[in-house]
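Sharing a structure below in structure tokens format, with a few things to ask.
Shown here: the complex without one of its protein chains, the others still in place.
Chain lettering (A and B) follows the sequence in which the chains are written, and residue indices restart at 1 in each chain.
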Amino acid sequence: MSVYLMLVKNNIKAQFEYNISTYLLILGQFIAQFTFILGFFFLFKSLGSIRGYVFSQALLVYALVNISYTCAEIIGKGINNLSELIRRGNLDIYLMRPQPLLLQVMGSGVEISRIGRLITSISLLALAIIRSSIQWDSFRIIAMFIIPLGGIILFLGLYILFGSLTFFTVNSINISILLMGSGSDCLHYPVDVMNKTVKTILTYIFPFALINYYPFLYIFGKSTVSSLVFVPFLSIGFLSIILQFWKYGAIHYSSTGS
Amino acid sequence: MYRGVFIYRIKQLWQYKISLTSSLPLYLIRGFLTISILLAFNTLSLQNNQGKELVNYIWIQTCFAPFVSAWIIDSDLNNIIKTGNIAYEYLKPIDLYWAWFIRLVSQRLLTGIISSIPLLLLINFLPVPYALKLQLSQEKLILFIVAISLALILNTVLSLLVYISVFHTFSITGSLLIFGSIMEFLGGLVIPFSLFPENMKKVLNLLPFKYGAAYPFQLLNENELSMASLIGVISQLIWIIIIIVIGKIWLESNIKHIVVQGG
């Protein structure tokens, strides 16, 4: 862990070497996120409520998912560099260091500029909590921490999954394209508002329902089963399957070398 | 001369044709997901016109994304500006502004033609709520082609401003993120233009961004072509000229600075 923190520290230090551009990026991320949220407001303002959720409820889901997404981007964005690392041969250098490969790859590209976005998503959460009419109890409060945790694990899992594909073909799909805009947008809504196919995929294949649907059943009082707030922990299972895939990919890399 | 720049750029991009074509399904998925979120709103159903119009709007936006999006980066150009290799560019016997313009236009054009426009053939045949359903007349089609072409030019000259700002910020991503998010939002790419509050729409009509994005998309949804639709084209032209003038002056002043400072 301390090794990871050191890699991160060095990485951040390097980013601040080019000061203006890093500050600009932070500002840019803030603005980008702000326009997305503004868009969200206008959407509800002119179209009313979304299937079974009023505005303040949808806002809470959005904010919690967004915090997870942003945190996962901050720590996991480095995985996107994998194809670049392979192309330039820098992965070989990482392989020669006595530390887990994934940790080094992640540590190589911490996106500090996303802090700008984190600020907006946290203020959004505050706003959502104030506007909501939720009867707070200890389970519901704990859920505010468990959901982002599970969300970070799921998003990281996605990053690692698509990163692992790079071991097989350097030209694989860049996850940031996929997650850009509406791709990630749809994860910010509870799965039951979606059309059936999407809902099935998000429940059984990429189980985002674990964070944007099940725990909220209890939080919004649609169910009385309080243990639903612990459902996000199941995302650990998803991550561990994906980690196996990563290992498999790394082995594949060492037999092709490209 | 400029044709050379164009052909060279197209050849260069042609090498990435595989990754460009492989983004076709991604665009499809993105359009599909956006629509399914919109259709989840209670007040929207396909019975009313608003629903149909939004579906059309999203598809046109998706198919012409490379023409209108702010996020199309020419990283070579960025490197040239950032690393000071501009000196070599400057030695070429062509006007820098137009040479860069051609580079950027050809990139958008080619990317659009191979990575998203082919979707138009497919999305007419999707199951009902998701299909693109347009009532086309000849005049409407011609006007749309003119408008989308002018939008392509308008967006390119706008993005040239972003590149010129790199002289000051040293980072295309920084400049682009700030300028691009504003441009996309105000142009009606984050949420469809018709969903903005009325007051805001009035203000946005006075800015250039709408004419690079929402305006041509909305044209196709209109029942009858009116005087207002024609005025749009004129606004596009005016904005294009204004922004070219700003861009040229700004670039000149930067270059002068470099020539004087050796920078």
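The criterion applied here is as follows: a residue touches a chain if its C-beta (ideal position, glycine included) is under 8 Å from a C-beta of that chain, and two chains touch if they have at least 3 such contacts.
The definition used in the following text is that contacts and distances are computed from a predicted model.
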item	value
Protein name (UniProt record) of the chain left out of view, among "ATP-binding cassette domain-containing protein", "Cell division protein FtsX", "Mycofactocin biosynthesis chaperone MftB" or "Nitrite/sulfite reductase"	"ATP-binding cassette domain-containing protein"
Among A:Ala14, A:Ala126, A:Ile141 or A:Ile241, residue touching the chain not depicted	A:Ala14
Options A:Leu95, A:Ile141 or A:Val225, residue touching the unrepresented chain	A:Leu95
Contact set of chain A toward the excluded chain (per top definition)	2-3, 6-7, 10, 13-14, 17-18, 88-90, 92-93, 95-100, 251, 254-258
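FYI, only the chains that are shown with their structure count from here on.
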item	value
Distance from the mean Cα position of chain B to that of chain A, given in whole angstrom	28
Chain B residues within the chain A interface of the complex	18-19, 22-23, 26, 29-31, 33-34, 36-44, 71, 169-171, 173-178, 180-182, 184-185, 190-191, 195-197
Residues on chain A engaged by chain B in the complex (per definition of touch)	18, 20-22, 24-25, 27-29, 31-32, 34-36, 38-39, 42-43, 45-51, 171, 173, 177-178, 180-183, 185-186, 189, 193-195, 198
